[in-house]
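With one protein chain held back, the other chains of the complex are shown just where they sit.
All chains are identified by letter, namely A, B and C, in their written order; residue positions are counted from 1 within each chain.
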Amino acid sequence: VTSARGPEPSEPGGPDIGDRIRASFARQRLMRTLGAELAAVRRGEVEIELPFRDDLTQQHGYLHAAAVTAIVDSACGYAALTLMEPGVEVLSVEFKVNFLAPAAGERFLAVGRVLRPGRTLTVCSGEVHAVTGASRKLICAMQATMIASRSPDSGA
Amino acid sequence: VTSARGPEPSEPGGPDIGDRIRASFARQRLMRTLGAELAAVRRGEVEIELPFRDDLTQQHGYLHAAAVTAIVDSACGYAALTLMEPGVEVLSVEFKVNFLAPAAGERFLAVGRVLRPGRTLTVCSGEVHAVTGASRKLICAMQATMIASRSPDSGA
Amino acid sequence: VTSARGPEPSEPGGPDIGDRIRASFARQRLMRTLGAELAAVRRGEVEIELPFRDDLTQQHGYLHAAAVTAIVDSACGYAALTLMEPGVEVLSVEFKVNFLAPAAGERFLAVGRVLRPGRTLTVCSGEVHAVTGASRKLICAMQATMIASRSPDSGA
Partner (left out) sequence: VTSARGPEPSEPGGPDIGDRIRASFARQRLMRTLGAELAAVRRGEVEIELPFRDDLTQQHGYLHAAAVTAIVDSACGYAALTLMEPGVEVLSVEFKVNFLAPAAGERFLAVGRVLRPGRTLTVCSGEVHAVTGASRKLICAMQATMIASRSPDSGA
């Protein structure tokens, strides 16, 4: 397991997978604006955490679906990136999300996993859990298609 | 046509549709945090506009897909709400988005439209255009399912 | 576990869950036309099997994506139905599928599972495996929303 703060040298994808993901994540200014942080990076699986904040809510005071979607899309994209060769970037082609329960919690943990890797397209599944103290509730499920971009300016 | 800034009294859904939508939109704190604004409200169709801002970008400097998704999901939800009786709220059950081109532009205009209204479920389609001067490019397409919530605390 | 051919009396949902699912399945004439069969029925999880047949192929000789989709949508719908009270029917509101590999195999096994049950809406995930001898390959992933229908003629 390569955690976001200290990759293991025994990691099959090399000791620098976590570094590459962190460097890319740090350039996503929206993630900083929302207050999201990388929580874990493993080959084929990434976790992103977002603490609740009043200025990210919808009309009932819950975390806005867009903030929930932002972290799970990002977790899926980085999960795909962990399986790519260096120099490649990943873009979201498309995704689908179901919202399973109101986003009520102290913090929100998004997990993205690669379902089927590919040289061009990678299919991921993701989920978001609302965490309050020791309790944890599944609030969102995503299925997403990512594309490897070998030039930063290409569209999908 | 009920514009976001001045509803027409001849509007079939009553002169207050725009007021209801604006009141709900104003309670979505994330929309304010992103800098999004209601641009137009008609029966079955809502437009939301978001100016480009550096702190909403992804790693290549384009507007982040999550910000694009946020405004089109919101436009779809409010389009559904324009056809609901007073007192009802709308929640996103699920949506699917395709990203069609990089989100490069001065501002972004999301349009949500009701495809099939219903007492419980309303199906919407949405799109986002990147606008730069007089040019306008389609960058995102959404298909979404909304649910009427007759109590503000119920989940989907 | 309530198998398709002999429900266990110890099943928490009652011994007749398998009977209800089989009775409904038998009325789906398209399933018979395709040659699909119920392979397993458990609370919250249903399996449907489809043997390869030449007249169900696409232009490259693989099983057509529509046949793959048919069995996994049906498996998800019946998984939802296993958690409903008697007399209720289930309709697909919407689903999304990713095709992960060509549908090459002797037979195809679709598994549908309930991700989040609900009185009105139930969210399911599904997958299809292509089976050839002892080997088994994941070829399709689905995320679906089902609605409980308390009158057979109501739409979604």
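Following the convention adopted for this analysis, a residue touches a chain if its C-beta (ideal position, glycine included) is under 8 Å from a C-beta of that chain, and two chains touch if they have at least 3 such contacts.
This is a predicted model, so every value here is computed, not measured.
**Q** With respect to the chain omitted from the figure, which of A:E47, A:D73 or A:E94 is a touching residue?
**A** A:E94
**Q** So which bits of subunit B touch the chain we can't see?
**A** Subunit B touches the chain not shown through residues 96, 98, 100-101, 115-116, 123, 125, 138, 141-143, 145.
**Q** Which residues does subunit A use to touch the chain missing from this display?
**A** Those residues of subunit A that touch the unshown chain are 93-94, 96, 118, 120-121, 123, 145, 147, 155-156.
**Q** Spell out the interface residues on subunit C facing the chain that's missing from view.
**A** 24, 27-30, 32-33, 54-60, 64-67, 69-70, 73-74, 89, 91-102, 152-153, 155-156
In this text, only the chains that are shown with their structure count from here on.
**Q** Any idea if subunit A and subunit B meet via the same residues, over half in common, or different ones?
**A** Counting which numbers both chains contribute, over half are shared, so the two copies meet through the same residues.
**Q** Hey, which chain is the most central one here, using CA centres?
**A** Here the chain at the core of the arrangement is A.
**Q** How big is the gap, in whole Å, between where the Cα atoms of subunit B centre and where those of subunit C centre?
**A** Whole-Å distance between the two chain centres: 34.
**Q** I'd like to verify one number: the distance from the centre of subunit A to the centre of subunit B, where each centre is the average of its C-alpha atoms, in whole angstrom.
**A** Roughly 24 Å separates the two chain centres.
**Q** Give the residues of subunit A touching no fewer than two other chains, as numbers and ranges.
**A** 96, 98, 100-101 - these are the residues of subunit A that touch more than one other chain.
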